[in-house]
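Following this message is one structure expressed as structure tokens.
Yeah, one chain of the complex is gone here, protein chain that is, but the others are all in their spots.
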Amino acid sequence: MLGYVLLLLIGLAVVSYFFARRRAIAAVQGKEHELHSRPSYHGAYVAAWVGIPSVLLVLVWLLLQGPVIDSLLLWSLPIGTTDGMSDGQIDLLLSEIRSVAAGNIFGEPSPVVQEAAERYQSWKFIARWAMAGVAMSVALVGLILASGRISPEFRARHGAERILSGLMIACSLIAILTTLGIVLSLLIEALRFFDRVSPVEFFFGLNWEPQIPIREGQVTAGGAFGAIPVFAGTLLIALIAMAVATPIGLYSAVYLTEYAHPKVRAVIKPVLELLAGIPTVVYGFFAVLTVAPALRQFGETIGVPIAPNSALAAGAVMGIMIIPFISSLSDDAIAAVPRAMRDGSYAMGATKGETITKVLLPAALPGIMGGVLLAVSRAIGETMIVVMAAGIIASLTANPLKPVTTVTVQIVTLLIGDSEFDNPKTLSAFALGLVLFLVTLALNVLALHIVRKYREQYE
Amino acid sequence: MSDAQPIEPAAGAEWNSDKARRRVRRRYAANRRLQAYGIIAISIAVGLLGVLVASIVVTGYPAFVQTKIDLPIYVDPAKVDAEDPASGKYRSLVREALAKVVPGVPENQQRSVGKILTSDASYILRDYVVEHSDAIGKTITLPLALSDPFDQLYKGVIPKELDALSWVQVRWFERMTNRGVVAEHDGRTSLKLDVYIDPATVDAGPPPSGDFDGLARNSLQAYLPKVHDTSQFDMLANDAPAAIEKRVAADPAIVGKTVQVFFSVSLPYAALAKGEIPKITNPRFTDAQLEAFEVIEQKGLLRTPFNWELLFNADSRFPERAGLAGAITGSFYALLICFMLSFPIGIATAVYLEEFAPKNRFTDLIEVNINNLAAVPSVVFGLLGLAVFLGFFGLPRSVPLVGGMVLSLMTLPTIIITTRAALKAVPPSIREAALGVGASKHQVMMHHVLPLALPGIMTGTIIGMAQALGETAPLLLIGMNAFIPSVENMGLLEPATSLPTQIFSWADSPERGFVSRTSAAILVLLGFLLIMNVVAIALRQMFQRKW
Amino acid sequence: MNRIAIAASTLAAAAFCMGAPAFARDQIKIVGSSTVFPYTQAAAEEFGKKTGKKAPVVESTGTGGGMKIFCKGIGEGNVEITGASRAMKKSEYELCTKNGVTDVTELLIGYDGLSVAQSKKGQPMDLSKEQIFLALASEVPDGDKLVANPNKKWSDIDKSLPDTAITIYGPPPTSGTRDAFVELAMHKGCGGLDYFKKQKSELDKKAYKNLIKEKCTPMRQDGPFIEAGENDNLIVQRIEADPNSLGIFGYSFLYENQDKLQGVKISGTAPGFDTIADGSYGLSRPLFIYIKNPHRKVIAGMDEFIAEYTGDDAMGRDGYLHERGLVVLSEDELKAVQERAKKGTKMDAPTS
Partner (left out) sequence: MDAKVEAQPTVRVQAPVVAAKKRDEASAAQHDVKLAAGGVNLWYGEKQALFDVNLEMFDRSVTALIGPSGCGKSTFLRCLDRMNDVIDGCRFEGEIRLDGDDIYAPKVDPVQLRARVGMVFQKPNPFPKSIFENVAYGPRIHGLATSKSDLEEIVINSLTKAGLYEEVKDRLDDSGISLSGGQQQRLCIARAISVNPEVLLMDEPCSALDPIATAKIETLMDELRDSLCIVIVTHSMQQAARVSQRTAFFHLGKLVEVDETSQIFTNPTDVRTQDYVTGRFG
């Protein structure tokens, strides 16, 4: 039904587009040049007035219809039916009425319910047609009002363009709303968290054991919310990832931009980019099932004990994921160094290697730095790899062979399953999320600033 | 200027000196070194990609075939009513058909032999008969999937027999053999051990009583002094205490003395002594099942066709029936929502910012916002979805609508940024030319710039969609990992799962079939991503214009 | 551009047609323990296939989380059934009562064995619960005081155990498996130690219970015990790759992987369906589902689904739940459960 109404409205808008077009042409007896705006603008203007308000109306109607019918239904029940019933029971009664109306009858529904179900059926019927009717009339009113304005002098193009601009501004506001939503949702929950746990403990505490009982009498550890070990673990894993990704990515980029034959480059570059396209959950499997046991085996043969969920395994795999990120950003940065620099260096009799290490890389350094910073922020925010391959216990260590935990691991472990919003355990996830958001934000702003500065230098 | 003397010594000579040559060689070596580093770096990256893909393919490929049995089934009209085929007694039809192939299975084993077939067999038959009502009264041959353990058995993933003894136990026995205590006694392989009949624990009787078991164990322990593991005592057959008891009964005087006793060894060790490798049947199977399976195999009824069910079935608890259709549909719905929201909104935003927005603080704010959103960790979007869409707006959990909305927020920045880049790439000359003939800004946009930028926009959108398809963390947070055993009831507001979350949940299933299916699902996901990326690259190649 | 706009909006409308919300809910919603989850899934799937109705939506939320959602109230917005790997606690029952969820049926569906397992390539082990406690606890008795767990190798605990590092993968605190393991192995294990025996004789019952709860619950955080996430399969694959490590997980995982893994004996008893069912393996726990009776007449298919779940085909000796690794009830127990299920017998308030 709803779909048909929407289709009908769209159809109406399309029809009115052609109607208004023709009418505009008719208004000047076919001499189109006498119109201020082209006929199709008249069409678009009218179509917008027909389509947009009526579709918005349908959406609002849909939001309100359910609750309105429900309260009408309750109000229409014989007096005293709902006396002494809890909200849940009333809800259940309504569900029963709806079930009966939908034809799912269990046993013998009471006559009251049966009657109500019939009423519900008919109201729903009415509501449906009323919605169609109202939407249709709004569309028609739009049509009449808007098409009434059609005349040779009418600036339909300005009108249509104003509507379009309005829509575009509304769209660009979504980005702001998203950020606002993120900040607000994180902030509100985080503030509730800081109500119970002091920020001093959170930011400077050395003990992270968020497993407070989720029911009375549950057996768990005490519950401590010092996030330093979590931050340190995140940093350690990100550092390992960068240690893997930066040299490999940078050297790959150097080779691809400066040495590789164009044909080789055309093959290798997309292959490297494939690494970026692989979903992180796949990397997680790779870390757990291939890399971690291999590292452990290697550790055993050289006599170094390596934890099976070591920071090294998670970090190394994350590094692999980041390689294409670094290589493509470095590639861009190196390619952005003007040809004149290369010429200058070659003309001095420098070899390719000298040109790269002494001229191109120093010149591209800000761009590369920006890329590395962006990659760091990515490593910090990466989730699935560490959820699968890193530890859960927050221990404060700088040893990459030991397990550590990260902010994202904690967020996911704290939130999966139990989604109640009222204990510090759940709320701490939002506090961590807030920190994560702010840190990545700062890194991004910094990185973008550096990159932009760098670009300006050569423009 | 009249003097033509060079102010420096003739440089040309210097370039040919030995020193200069050495220096040049060194410089070229450094250059080659750098090149080598580059090649090594690329080899590492590509090699790792290869290892990653290979490890997935190796575990995943068995899941692309499924062992099936071509079972001739007589659709007995007595058990299926032509009027109401849906309520026939299909379970017993399948059992009868199986009994015909494997005759002579005792009554009490029939049920367990029936487990060679997937437990869905009767439903597969039902669905077939409902669709082909003319089959009633005829014998039809249906390809039925084998249940997971037998599928894995046929593919050779799990063995029919296991080693009865671990390597440690074999080593213990070797040690015993080396000490020369293994001997034949009464036609049985036995251990000739010294036993101290401890008067503290043994009462000579008669009848003799005491902890003979302990004595036997202690005597064995004496021969394996450094082994502290109770499973060493499995070496002795069950009658070990009886052997001592018999000796004591025969000669009560040995109490308090050390005597030699022959203990017969348990069966696996006896086999080991004969030079065989002792085997036991894999406890996953019963002997009756294995016998029946052999009969079926010998009759040539088994084959391993391509596993289309993997793509076209919904999820199931039974690996042999589990497929990705539910997850693919769920991902499709979520991506549809994601596309319908992020594509128009993204383009509109990009066009506004690039072409219309005045440069002021407000538009700067929007710009900074978008750049930052592009780098916000995906898990934070999950938190947003959890708090706002589920918590504040009260939308239902696990549904593609919410999943798509969260994904679209993630994809938006990607689309906006690539769209802006594509718009920027359209040279100003085109705009100026259009403006010059009197077009309005909107007209220039709609008629010239957007169509020219469209290939670039599409490329960016597809890449954004591919990212969204592979995204797991935010979907986990909003619970889009429901169990969907049927694709019939799927919609935007029905609980659903998506490909990556399906991978995540299959990975957590105990059944062996899911191990390879998890990898197979990853391959399917990678396949989709590859297709999307190839399309994007093709678009870029096809429409790339040099201005 | 206009044509594209029309096509896009048509697509949108079409999508809405497909996904138009149902007005009365016709799908059962189930939450609860991740241990019960696969069994409920199997029953749900079978129900869907048998009846052609919509299969219930099953979500794994953990026992405690499931209880919280279950006890939120009655009505269409709430769930019908929750699975639990332990009986409902008094506090949870009170929460339910407070929110009007009073008419609840409790069904025992079977038993689940926790198993301690290791790779086949490793040296077979036989541990007592005391040794398990000494390997895993965060604090262990040393003389007459408790000290941070110094045991790094198995041989540190007992000379008879192998001279290899202790590495045990186990479930995180959010999981019901962990709850059960702590109660069944750790608490029992520490109760067997001299130090706690002495305390028992000195303290009154309640104080002793608290002492056990407080001192024997925390698992060590210094490395040998590795909380491996909720994913038991990953634990399986990790211990397979690492012959000297042990893993703690549901018995069904061991059952499925018998060609690669071997059960660690607990005081001489190996894990198996029989030893779990008769309680001799010592790490088994009952599994329950809880049903809201008032929902039965509102949500379509509840009665049929419960009948399916408790039917002989599912919970019987050769039923499909057994095939998935459930340790099934004895015949008498099953009869009683089926009876309760059919009648919707209201559960009694739990005592603890």
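Details
Letters A, B and C mark the chains in the order given here, with residues in each chain numbered from 1 onward.
As a working rule, a contact is a pair of C-beta atoms (placed from the backbone, for glycine too) under 8 Å apart; a residue touches a chain by one contact, two chains touch by 3 or more.
Owing to the predicted nature of the structure, the values given are computational and were not obtained by experimental measurement.
Note that the absent chain touches A, B when the full complex is taken as a whole.
Checked against the full complex, the candidates A:Gly30, A:Gly84, A:Pro262 or A:Gly303 give a single residue touching the omitted chain, namely A:Pro262. The residue from A:Ala102, A:Met341 or A:Val445 that touches the chain not shown here is A:Met341. Among A:Val359, A:Leu373, A:Val409 or A:Val451, only A:Val359 touches the chain left out of the display.
With the whole complex as reference, residues 262, 338, 340-351, 354, 358-359, 362-363, 457 of chain A touch the missing chain. Residues touching the missing chain, restricted to chain B, are 1-2, 4, 6-8, 11-12, 15, 20, 23-24, 27-28 (touch as defined at the top).
Assume only the chains that are shown with their structure count from here on.
Because contacts link each chain to all the remaining chains, their graph is best described as complete. A centroid comparison over C-alpha atoms places A as the chain most distant from chain C.
Just to note, of A-B and A-C, the chains joined by more C-beta pairs in contact are A-B.
Inter-chain centre distance (chain B to chain C, centres taken as mean C-alpha positions): 23 Å. One finds 26 Å separating the Cα centroids of chain A and chain B.
Measuring from the averaged C-alpha position of chain A to that of chain C gives a distance of 33 Å.
Under the contact definition stated at the top, the residues of chain C that touch 2 or more other chains are 12, 16, 18, 20, 230-231, 234, 237.
Shared interface positions of chain A, i.e. residues touching 2 or more other chains, are given as 289, 387, 416, 419.
Taken together, the chain B residues at the contact with chain C in this complex read 86, 111-112, 115, 119-120, 123, 158-159, 162-163, 166-169, 228-231, 282-284, 316-318, 333, 336-337, 340, 343-344, 397-398, 400-401, 446, 450, 479, 481-486, 489, 491-495, 507-512, 514-515. Across the complex, chain C meets chain A through its residues 2, 6, 9-10, 12-14, 16-18, 20, 23-26, 60-62, 64-65, 67-68, 73-78, 89, 91-92, 99-101, 165, 167, 169, 172-174, 179, 182-183, 213, 217-218, 221-223, 226-231, 234, 237-238, 241-242, 245, 294-300, 303, 352. Chain C makes touch with chain B in their complex at residues 1, 8, 11-12, 15-16, 18-22, 27, 38, 41-42, 44-45, 48-50, 52, 54-55, 57-59, 120-121, 123-126, 158-162, 230-234, 237, 250, 252-253, 255-259, 262, 265, 268, 318, 320, 323-325.
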